[in-house]
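Have a look at this one before I ask anything.
Omission of a single protein chain aside, the complex is shown with its protein chains in their original locations.
Order of writing sets the chain letters: A, B and C. Residues in each chain are counted from 1.
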């Protein structure tokens, strides 16, 4: 199962990335072929399963640091990034570990990251939540919220100046929108009409801080007008809706028409991190959002399009679980870096 | 000529601050009495004359540092601050030296500031552009743009927590809106519904940087929606228009209804500072704006209201110039601080 | 004396008591109303209400800016920076307003606030939950910096800050939160800002240290004792302004001085201490002031062996002290 199968495969996309474009029976499928829809379904499941596995591993004490689960938010990740090209860049937030999967990163690399072993892209330097992969143009994020938002804005500037192929995807939560770093970056991209899609994962909470204490704005996407760019609010549980909104933003970005700010209303099922019991949220609130689980929701959409998810689910899950278990085994077997590596990579020369 | 003569004099306003409320002949006068309108006119002239005098003094080498002239922008200053109470606070920008006049500061203190002598409120510590007066609740601003915007937001928070009388006025330019500090402050005030009026002096330029390189927003006031507060665009050359917009914001603030963001479209006649020849602006642009000089514009408005500015202008100017010359003489005569004062006021204890 | 309490409980108690004592105290920070990651602020909102215990937007500059402003109209603000790593967006306010407003207004405006900063490594927190960066702020007269090493001091220093009139950075090391307990006096007390404390008397050499490293240094001193080297451990407690008298007295007494800190070496706090001691006690020194510190690498890496490599421990400190004693 590969992932860079956007509608317009770029020069760098491999042949195997291209799939037959069988249109589903009606136009609800956001112009996606059946194969693409199933690929998205596969990715949705993969994000879920890898994340849930990471939660278990953390609770088993298999890795240190922390885990920031994105379970519940998968439709945002898959919907925005699906179809992106190898030449595109991602500036992930602390909750975006699984975004790497959509960009084609093998589970093995992510597990290596959790285990902080030599096989991780950063050889154990960064924490699990701050996965990056140079090979996949996923920037290793700093923990300071919205710092990566600035960096990836800079990448978009560089790509534009170099007239190089590729656009950027920036991710951050509702809390991040309050930071000065966030504001400066979005404003800058507006001025320079950069090819970047800003995705706000509005999950209503920043740790224990509710949205109403974060900002008095009605919608976070309302902020876009202050930067002279389109702002879009989308149901972050609806994979196809997210994807449609994202594709319009992607089209604009690739056409040099500038950035878009997309607010996805979503929810994290679990605490801010695995050590947060999240008692500040009511059980009703959590239950209501869990009812809107993006996976069954997408299964229903697939059914409406005449595609039976049930017939592939087990196969997909098995495939994914096999990759996960192999990845865990590899990470378990991989050694920690040598302490002397602490001195590597301080300077280039 | 006093200045705290708002329509609702506070308990702290002195008797002499109250004036007879003679309504002008039609309602174009923004509900102001003839005496109040003339007082505003007096302040407008005063801001102009003090600023022009400062320019001359700087060019004569009478003081160091720099001067950031606000000539052209007086209607914003007078229009927003006129009627404010002694208990109200001001967070001025680097261009707001003359705002102090509207808050009732004698010219003497301002000249002392320019001369950096012991009679200045900060005994020569701060630069001319960063005039503050604790006695008048004018915060001595830092030079880092929008830093005072944060401070005065904090004052508004404190006033609210203490249930103390008083609201806040924050000033900054178009350039300042790009800073993270600006964003964080406005957003914070929105959440806490603080009693603060944010005034953007949009003079189209930040040093030599034109507005289109500052932000892609159509209007800077558009940013308000992103903070859940009203945003108002007003002709910053029209004193009465500014005052009306400000009074509505003041009403909201005093009633506990929260902050307002007011964008005043205005123009600085001269360079960014006295050392800036401002060649980056076209002569046509400058000429067009000079035609909209707020002083004759207000004189016309007065005339329409049946008030003859001409009959008082000379008297006002003489009065003001006398105060200025006395102030300059006093500043000239006042000594510099003793070098040992460099060690004062580092700590409270 | 009551029950033994942890360092974090002592901090929590200090806040509870000062909120009680002074109605103008309020707390502003991220994720604090529910008690916070470490439960430092536990119970405050329940007891004193959401008007005095404010969850702020995710924006460190305005946390500090708003507190500073509020202090000008009679509030007594306590700001929390959740992790020291995240103080950088607030550095502008700290450097340009907090540290300078009193000065540049010639005392016309008198800002005062306390900023609690949770810092330090050794808990597997990785790059951005381990920074120990008080050094950045020691270059700023106008600020005072305190850094307790025990529950007693944690409580007493926090109370001193909340009763003082200056602008305080209060660093608390997360590794200490639950690792040590101490019985605290029942009655009200403060620990004065600006005073170091000799934690262990010694004759042969002096260790200047603070925070979590006090524990490590005491353990190292214990081991040196067995080798016949008597170490004096001076807990600085206040980093700015330094208690020069106490520092120099001990340096003159033992003639050999080591500085122990967790943070990286170059321009760490040890630089100032070494410069000061050699400047003022040159004739008394039998050896150069030795810096035993974290390595000069950008940030504490995450992987356990890398973290271990970064962190000081009694072994590493003993190694340094042996060299110093043998000089």
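Definition applied: contacts are C-beta pairs under 8 Å (C-beta built on N, C-alpha and C of every residue); 3 or more make two chains touch, one makes a residue touch a chain.
Treat the numbers as computed from the prediction; the structure is a model and nothing was measured.
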- Message: Can you list the shown chains that the omitted chain is in contact with?
- Response: A, B, C
- Message: Can you tell me which of B:79, B:132, B:175 or B:258 touches the chain that was removed from the display?
- Response: B:175
- Item | Residue in contact with the excluded chain [from A:129, A:156, A:253 or A:320] | A:156
- Residue touching the undisplayed chain, where the options are B:33, B:87 or B:143: B:143
- Message: One chain isn't shown here. Among A:50, A:129 or A:147, which residue touches it?
- Response: A:147
- Query: Which residues does chain A use to touch the chain missing from this display?
  - Reply: 89, 121-123, 125-126, 130, 132-134, 139-140, 142-144, 147, 150-159, 161-162, 164, 166, 180-181, 184-185, 187-188, 191, 341, 344-349
- Footprint of the hidden chain on chain B, which residues? 64-65, 116-117, 123-127, 130, 142-145, 175-176, 178-181, 206-209, 213-215, 275-276, 279-280, 336-343, 346
- Item | Missing-partner contacts on chain C, residue numbers | 85, 88-89, 91-92, 95-96, 99-100, 103-104, 127-128, 133, 135-136, 138-142, 240, 242, 264, 266-275, 278-280, 282, 285, 287-291, 296-299, 301
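As a convention for this text, only the chains that are shown with their structure count from here on.
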- Task: Considering only C-beta pairs in contact, identify the chain pair with the most of them.
- Result: B-C
- Could you put a whole-Å number on the gap between the CA centroids of chain A and chain C? 38
- Indicate the whole-number Å distance between the mean C-alpha point of chain A and the mean C-alpha point of chain B. 47
- Length of the line joining the C-alpha centres of chain B and chain C, rounded to whole Å: 42
- Item | Contacts with two or more other chains, residues of chain A listed in rising order | 178-181, 213-215
- Message: At least two partner chains per residue is the criterion; list those residues in chain C.
- Response: 56-57, 59, 61, 89
